[in-house]
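Data block below; observations after.
A protein chain is absent from this complex, but the other protein chains hold their places.
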Amino acid sequence: MSLLPNEVAKALNAVPTWDDGGHFLTGLEPGLDGIRALLDLGVAIRTHADELSRSRPLAGRTFAGMFFDPSLRTRTSMHVACNRLGADFVELQPGSGLWTMEFADQVTMDGTAAEHVYEAAGVLGRYAHVVGLRAFPTRGQWDREKSQPVHEAFASHAGVPIVNLEGPFAHPCQGLADAMTFRDLLGEPKRRKLAVTWAPHPKQLPMATVNSALWAGAAVGMDVVLTHPEGFELDPDALGHTERLAAEAGGSFRVTNDRDDAFADAEVVYAKSWGAYTGSAASASGHADAFAALRDWTVRSSDLAKGKPARFMHCLPVRRNVVVSADVLEGPQSAVLDQAENRIWGQAALLLALLGR
Amino acid sequence: MSLLPNEVAKALNAVPTWDDGGHFLTGLEPGLDGIRALLDLGVAIRTHADELSRSRPLAGRTFAGMFFDPSLRTRTSMHVACNRLGADFVELQPGSGLWTMEFADQVTMDGTAAEHVYEAAGVLGRYAHVVGLRAFPTRGQWDREKSQPVHEAFASHAGVPIVNLEGPFAHPCQGLADAMTFRDLLGEPKRRKLAVTWAPHPKQLPMATVNSALWAGAAVGMDVVLTHPEGFELDPDALGHTERLAAEAGGSFRVTNDRDDAFADAEVVYAKSWGAYTGSAASASGHADAFAALRDWTVRSSDLAKGKPARFMHCLPVRRNVVVSADVLEGPQSAVLDQAENRIWGQAALLLALLGR
Partner (left out) sequence: MSLLPNEVAKALNAVPTWDDGGHFLTGLEPGLDGIRALLDLGVAIRTHADELSRSRPLAGRTFAGMFFDPSLRTRTSMHVACNRLGADFVELQPGSGLWTMEFADQVTMDGTAAEHVYEAAGVLGRYAHVVGLRAFPTRGQWDREKSQPVHEAFASHAGVPIVNLEGPFAHPCQGLADAMTFRDLLGEPKRRKLAVTWAPHPKQLPMATVNSALWAGAAVGMDVVLTHPEGFELDPDALGHTERLAAEAGGSFRVTNDRDDAFADAEVVYAKSWGAYTGSAASASGHADAFAALRDWTVRSSDLAKGKPARFMHCLPVRRNVVVSADVLEGPQSAVLDQAENRIWGQAALLLALLGR
């Protein structure tokens, strides 16, 4: 296809298609080989971005992003990814200028909701070639939320691929960017140590990003060590995915409550806060207590020095001097801006794989 | 013009220009031949959409859409229509990040409004080549609202064509899509029976869509039967337009309060709710009473079976099991997604007719 530079065309051909309509809800759908091929494709697109901006391989293709929750990086980077490939980006904010949406099955809609997700998804699938969806979990309903029901409802009714722009269980576009950044920082990340650490935060944040970061590290074969205070255990299924990927990719995975153990000899420290979904810290007051008691989990330069020393990553936005000290964030070990930029290229790879054949 | 595939160029040439600056406020401005030529053009664009996305016949042309009221389909489909032709879509929401607007003539603006429509329209006419406008009626002022005063104010001051993206009296872009869908479903719709039926809804909705649907059916020569409960009569001018179009196009039009009479032998059932603008049901409490008493006006599969059987249409958003039963909506007789998709192609035809010569 003459619209693609050779290197990009070759990388695109190496990406397998995947089942389930091309949905990208956990980011695990393409399989290990697929994930790695997407990373290669992202690098090829980054190298040839200016040529692609001009040849516009996705001219006439529309990406519609539905944002139930706020976004700076995800929204902007997807807009830019679309632009670099000649696709059109349409943003929809249900809370701003849109009808309230109904999600329940078997409902008589005589309340406030004016539109059901079944029609909204169906219509978006007629208007767009891919639909992106950002919807955070509702706290206290983890059993229901972990299946990402809003995303599933769109996936079953849109008739086009759904891309998860952060859901309750996964933030797979962030995961692609994270894996690209591991490679950028380390060359070959296999058997290199990644410390993923919980960090303090006044709010009870979702677990999607930390899950996807663990999977990203495991997928590129790193020796992944997760550390968090007692009571902040992640969902067993998220841990299981990490274990499986690590085994398949030739790396390893373990969990420890000992920060120093995690940081020792680490080459990358990845910080992320999340709220407990079970136990005493799961309540608002329990989280406030934990936040007060665990402020020494803030990542500091002394922590990075325990590594080889380590580079620092975080998905942003980040609370300075709460999650991480300002000197780390602004220092030469920080890769947070590279990581943010890779959102563009990882997502562009995904778009090209879904729409550019 | 080499930017247009032959079939599109030929269809474009068949669309007459119309007076009044190209405004499309009721959708009746192009006349019967013009409306039908727009439908042909919409089909030609749909057939050649990918070529048009690449040749970009409207490159450098800007469509500015001003949304005083919320929108999912209209906004997104117009954005996509622009993209398919290479035009730029700019969205403006007066209630979000924009100045409050003054509409009164002869006013001393020392209150809250910071900008008068005269300058706002004038400026938009310098920035955009077509301005779209969505503004619903203010209830209880039908005599004033039926002339679509906000639209008229823009039309008289913008210096470029104004496209009505739903006003108090008409929703002409929906009408184009409806007429395209009648053709898609039936081939030649002439003398085929269309039943347009009122349906229950907890809110007092505008009449614009039902008016435009009636005109769409009449314009393609259908035998249009409107049915609604007593007290929900439409505006006499809306009915008059339908009669005139039906006579001109060789179809017919009548009104009945008997649902079964309307559904008998119908090939298409078009459901839409609206609030009465006069009489006892025009008040909020009167509407609530009518809503409670008239729930059996919900369209059900048994209603469609009274037709040949009939296909089902609705403009969306729709309240499941209130306006129409879920099984009809999701069943094979439903054409609501095709109808929604035709918004793209009807509007693209209009844009090309206005900007592509």
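Residue numbering begins at 1 within each chain, and the chains themselves are lettered A and B in the order written.
Following the convention adopted for this analysis, a residue touches a chain if its C-beta (ideal position, glycine included) is under 8 Å from a C-beta of that chain, and two chains touch if they have at least 3 such contacts.
Predicted model only: the values in this text are computed from it and were never measured.
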Option from A:G21, A:P70, A:G111 or A:G250 whose C-beta touches the chain left out:
A:P70
For the chain not shown, which residue from A:T47, A:N83 or A:T108 touches it across the whole complex?
A:N83
In the full complex, which of A:A44, A:V163 or A:V336 touches the chain missing from this view?
A:V336
In subunit B, positions touching the absent partner:
56, 59-60, 62, 64, 88, 90, 92, 96-99, 102, 106-111, 114-116, 118-120, 122-124, 126-128
Note that subunit A touches the absent chain at residues 49-50, 52-54, 67, 70-73, 75-77, 79-80, 83-84, 93, 95-96, 202, 316-322, 326, 329-330, 336-337, 340-341, 344
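The rule is short, and it goes like this: only the chains that are shown with their structure count from here on.
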Distance between chain centroids, defined by C-alpha means - subunit A, subunit B (Å):
40
